[in-house]
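As you look at this complex, bear in mind that one protein chain is not there, while each of the others sits in place.
Up next, chain A:
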Amino acid sequence: MDSSTLFNNYPISNEFYDEMYNKNEIRPSYKKLYDFLRNFPAEELTKKEEMARRLFMSQGVTFTVYSGDEGIEKIFPFDVIPRIITAAEWAYIESGIKQRLKALNHFLNDIYSNQFIIKDKIMPIDMIYSCEHYLREMHNLKVPHDIFVHISGIDIIRDFDGTFYVLEDNLRTPSGVSYMLENREITKRIFPDLLPQNNVRTVTQYPQILYKNLAALSPRHNSNPNIVMLTPGIYNSAYFEHSTLARLMGIELVEGRDLVVDNHRVFMKTTEGLQRVDVIYRRVDDEYLDPLVFNSDSMLGVAGLMSAYRKGHVTIVNAPGNGVADDKAIYIYVPDMIKYYLNEEPILKNVPTYKMEDVSERKHVFENIEKMVIKKTNGSGGYGMIIGNSATEQEIDDYKKVVLEDPRQFIAQPIISLSAAPCYIDGKLQPRRIDLRPFALFGPSGIEIVPGGLTRVALKEGSLVVNSSQGGGSKDTWVLSV
């Protein structure tokens, strides 16, 4: 250990993989950053932190929490110390995600048409029909270029030995990419010149790639298709992201009330009358998309949208019905899908997962509950889960009862310890647990993943929950080119 204040007493632990330290050695990828930081006075870093906070606030990179009539602006906590991924690690993650996405996309095409995977007995049929995100309305609907999963955010974690695992596949309307972009902009400001010195690959091309893909999906073959982004509106916690992406792509940000369907075609209401819409990048969930087909109370969607989609007059991105592929019980079958559809061995591993529906697996889970996490198959945001070693006996008993009511809705996984990266907390660097969400874009010309992603961090000491709703923050994520 050295005597610089920032690294003073940085605890080295064997219980988790530390991204910066290999035992007492600094990993080569972190060497330059380490050298930069060790001469850095803590007060200066506190100033940088304050500067970052101010920049986020002033740019409105915030979400609003409403209490009473007045909204309070909050920023998603940002840790100034970047997380570093080596070129080799990235190549591995990238190839693993591409492979996985290809298989999942094959699965969606298959499950909404011939269902060979069921006929060939790779997966039992009740897995599908018991999944509440399976949409009958998508059956035999030919989606443009056979792409369902245009945008995905597959969550990657590392166990204590550094092995990468896929924690979950987010294939519906994954969010967080604006933070990937904003965090990088902030790093440029608070640590001038540090990015080029470290050979960090850029992420700024993301909106252009997405735009190119969206334009290529237009049902009308004109040179200037009308692409819109559909948002639930300013009260949505991800609204900042919606407006940022719309701005960066130069497309119109619309709400449901701005659109109308006439003769199976979608139009937006403008100051010059109705204008035809070709592609909708929607950030509204399936069940709110079209009150005529799904939730009839929905004010967020557009009546008649699904019929226009079915007729091929408009493209919806991501395709509706993807929830069947990122269901946490279907997740168990993804390695089998990779073998079945691609005839390849899975590159990225699944976390071992137990079906609570299965009597013997459930018994095993309940008997080893202190080593297990039980989750809802359709849950997200860190809600609806229980971590066996940090819950009280009463909480566990209550949870068991809920599980037994409808076991199909639950899975269990052994507690993965999650790797840790140094964070600047209380004037010194301390390890905190992290995950990684790279954003993959699947267009007619293939899958592209910008080198980077959103690193979420559990800011509470010892916590394994990185979700922003549960006290998580984020970091800039550096993928090195060499």
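Keep this in mind: contacts are C-beta pairs under 8 Å (C-beta built on N, C-alpha and C of every residue); 3 or more make two chains touch, one makes a residue touch a chain; residues count from 1.
Assume contacts and distances are computed from a predicted model.
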item	value
Options "Alpha-E domain-containing protein", "Copper resistance protein CopZ", "ABC-2 type transport system ATP-binding protein" or "ABC transporter permease subunit": UniProt name of the undisplayed chain	"Alpha-E domain-containing protein"
Hidden partner chain, touching residue among A:117, A:138, A:210 or A:254	A:254
Which residue of A:272, A:345 or A:393 touches the chain not shown here	A:272
Contact partner of the left-out chain, one of A:234, A:299, A:359 or A:404	A:234
Residues belonging to chain A that touch the chain removed from view	57-60, 70, 73, 233-234, 239, 243-244, 246-247, 251-255, 257-258, 268-273
